[in-house]
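For this depiction, one protein chain was excluded, whereas all remaining protein chains were kept in their positions.
Labels A, B and C are assigned to the chains in the order they are written; within every chain, residues are numbered from 1.
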Amino acid sequence: MTFAGVFAPIPTPFDAQDNVDADRLRVVLARWMKSPLAGVVVLGSNGEAVLMDEAESDRVVVAARDLVPRNRGFIVGTGRESTQAAVRAARRAAGHGADAVLVRTPGFFKTQMTTDAFVRHYTAVADASPVPVLLYNFTALTGVTLAPAAVARLATHPNIIGMKESGGDIAQVADLVSATPEGFQVLAGSAATFYPALCVGAVGGILALSCVVPEACTQLFNLARAGRHDDARALQRRLVPLARLIGNTHGVPGLKAALHLIGYDVGVPRPPLMPVPDSVLSLLREALAPFEEVSR
Amino acid sequence: MTFAGVFAPIPTPFDAQDNVDADRLRVVLARWMKSPLAGVVVLGSNGEAVLMDEAESDRVVVAARDLVPRNRGFIVGTGRESTQAAVRAARRAAGHGADAVLVRTPGFFKTQMTTDAFVRHYTAVADASPVPVLLYNFTALTGVTLAPAAVARLATHPNIIGMKESGGDIAQVADLVSATPEGFQVLAGSAATFYPALCVGAVGGILALSCVVPEACTQLFNLARAGRHDDARALQRRLVPLARLIGNTHGVPGLKAALHLIGYDVGVPRPPLMPVPDSVLSLLREALAPFEEVSR
Amino acid sequence: MTFAGVFAPIPTPFDAQDNVDADRLRVVLARWMKSPLAGVVVLGSNGEAVLMDEAESDRVVVAARDLVPRNRGFIVGTGRESTQAAVRAARRAAGHGADAVLVRTPGFFKTQMTTDAFVRHYTAVADASPVPVLLYNFTALTGVTLAPAAVARLATHPNIIGMKESGGDIAQVADLVSATPEGFQVLAGSAATFYPALCVGAVGGILALSCVVPEACTQLFNLARAGRHDDARALQRRLVPLARLIGNTHGVPGLKAALHLIGYDVGVPRPPLMPVPDSVLSLLREALAPFEEVSR
Partner (left out) sequence: MTFAGVFAPIPTPFDAQDNVDADRLRVVLARWMKSPLAGVVVLGSNGEAVLMDEAESDRVVVAARDLVPRNRGFIVGTGRESTQAAVRAARRAAGHGADAVLVRTPGFFKTQMTTDAFVRHYTAVADASPVPVLLYNFTALTGVTLAPAAVARLATHPNIIGMKESGGDIAQVADLVSATPEGFQVLAGSAATFYPALCVGAVGGILALSCVVPEACTQLFNLARAGRHDDARALQRRLVPLARLIGNTHGVPGLKAALHLIGYDVGVPRPPLMPVPDSVLSLLREALAPFEEVSR
């Protein structure tokens, strides 16, 4: 199973009563399926998974599964703070048709999250999961780091086939590639550094930005793979301002606002998240303007 | 309702099958109720609340409620990442007999956790909660800070009566006291700086250390309140080494290990948390030795 | 030799041609000598010592020495990045009449500044210095920390008699007091936490704020020493807003601006430091207003 290419970590629509809105989800997902994306991730960080309960999570997986054809990847985020909850979530996602699960590190008890603790946690999940496991490090949100030394140990597990590294630290991405065997798939999570991540050996990306400009992100991937480095560098540079607005500074509310501006009705963020203020809408509009694809 | 004095944020016992063990909980709680503690907190950070589901949380509250007499405080931790889940948890805790709820800041989406977002979140919880609300800031674990400016706004809500500040930054504690009206109760969460926190206006503490040496912690509180500052300073100094081992470096596993050493059977930590290694047991044994009360 | 009490780390006046202005220095120093200050520090961080060469430094010491009577402390900052330069600076300061030297940690090569490196550095300086040495930790400016373990080793040197800790971390101050023998003098450098530092055992302070309000700072010290903790706490609270403006946020330019507002002509900061903008002058004026002594 390969995860080369660009995957969109899609947001979860909520309605005005703060409930999961499966109808809206189907509509927007159908539109993404007309783009060249290699696949989607549901219930990732951008899916506001930590704000939802288990029943809601299941509804999202079930609703989305039908819309994603078998020739695209369908990945489900199933990270939980406790090992037993992470095991159960992986099993349920597999039962509902996930191709793979993306398992964010637990991170609440920061000083206790040692390499040994991570290895035990992920081994338990990978042993139990009926589908392949992707590790997932997102230090900026979790405050912990799944270091190359831990990943090297976990990469030998037959059911752990890759990793998403959300940080923009290219040396870290390079280390992960070096520390793991040929075939272990490192996926970049930071759109602003997607091109250099590909330079040092990442095989693809799970990029919030690709929800908004799936074609440009896919093109960047294709240029880099074709060895057209000057063109790739130029396109990366064009994408940086939008990537920063969506991925980092304004988070899920920024992503949802950008999608609204280009006609994807993904509802409002769930509280405590607040919609972005009007000033950010203006910034987003400006940053979106250079991308023709978004006006279709 | 006053929270002056020392409260113990007690751990949750799990059995060998990784289930909540209500019987063990009753036994250890009965022992704490023989100490001079002003009350207890269940389902706080030290209660491993983030590793438990809602049904398990309810079982802990129900089991503990019976053991805590009405003349001691019974506080339940009900922080959740989503506002709607936090509202529901506060209502359920009140329904099961909590005197007050202790509501940790949501913290997953760090850059979005602005003062406005916190004010909206806590106002919704305080509006809905049948019992008084204590705010709860724990930057080292959450990565976000409920700043004095936000607390100043929230302190005017009639159902928000105080706050636990877990950080050891005494200037921050002093600022919280200054920023809030007379009667708003600031509680310290860091045992290693409990005495200077009392100096600058904290009215009490919720201290992991007080699970282990409830008498010494209570005595420190009483000395400071009586104006016996030299004695208070000396006792604080004696407590620091143990406070560091339990509260910071070794977290919940360190607390559970220390309790085992003095005869409280609180089971093992829930995975991904791991029991402390033998080397830490030795350090704990050494740090406990000077405290007579633990040998009873 | 005792350093109990409040010392002012005075700024160095520069004239419009960016030269040291010894005349202005004499005028302002004479005014400080009418206050109840226990003494002064020249060539500290607030003296812009790192922006001056050795000849300029000597001129400041010589000019100031005459104005400080023998019953007040006259401390000279002599920290340098290299050990040999620090040794020479201490000798020269002693030759020009310093009562003690205050030696900031070297900090350029951060990862190499281990406990062993600090012990070797300070031992060389203390061996060579004709006058007693005060250690000086200022992590916010240097990026390194002279930890309690290093201080404990150095405190046994007969020519190292105390330390200035500039950080506001009260637990750190308490640890320094605990780690060193009776008689080793810990001085606080953070005015916003001066009172709690005294609570945990500091014997005095070297406070930028005391250049501006020497009487209030001295009064705070006297209240704490007399056991009048409620009054001390109240005065500390009054001082915090001014302390923050001067000590932290606006640094030397803020200090010089505040002094100008109350009639001390200390000239402009040396470039690259820039004078504070008018908006900060307004904030300073407002924060100074409640202190009567400044209007004399």
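A few comments on the model shown:
Here is the rule we go by: contacts are C-beta pairs under 8 Å (C-beta built on N, C-alpha and C of every residue); 3 or more make two chains touch, one makes a residue touch a chain.
Since the model is a prediction, treat every value here as computed from it, not as a measurement.
Of the chains displayed, those contacted by the omitted chain across the entire assembly are A, C.
Across C:26, C:92, C:238 or C:270, the single residue that touches the chain missing here is C:270. Here the missing chain is touched by one residue of A:32, A:108, A:136 or A:195, and it is A:195.
Among C:33, C:85, C:234 or C:281, only C:85 touches the chain that is left out of the view. The chain not shown here is touched by just one of C:74, C:118 or C:221, and that residue is C:118.
For the chain missing from the display, the contacting residue among A:158, A:181 or A:227 is A:227, taking the whole complex into account.
Counting over the whole complex, subunit C has residues 18, 45, 50-53, 81-85, 106, 108-114, 116-118, 120-121, 124, 140-141, 143, 248-253, 270-274 touching the chain that is not drawn. The chain not displayed touches subunit A at residues 168-171, 174-175, 178, 190, 192-193, 195-196, 199-201, 227, 229, 233, 236-237, 240.
By our rule, only the chains that are shown with their structure count from here on.
In terms of their C-alpha centroids, the spacing between subunit A and subunit B amounts to 35 Å. Per-chain Cα centroids separate subunit B from subunit C by 38 Å.
Between subunit A and subunit C the centroid-to-centroid distance comes to 51 Å (mean Cα coordinates, whole Å).
Along subunit C, no residue makes contact with two or more other chains.
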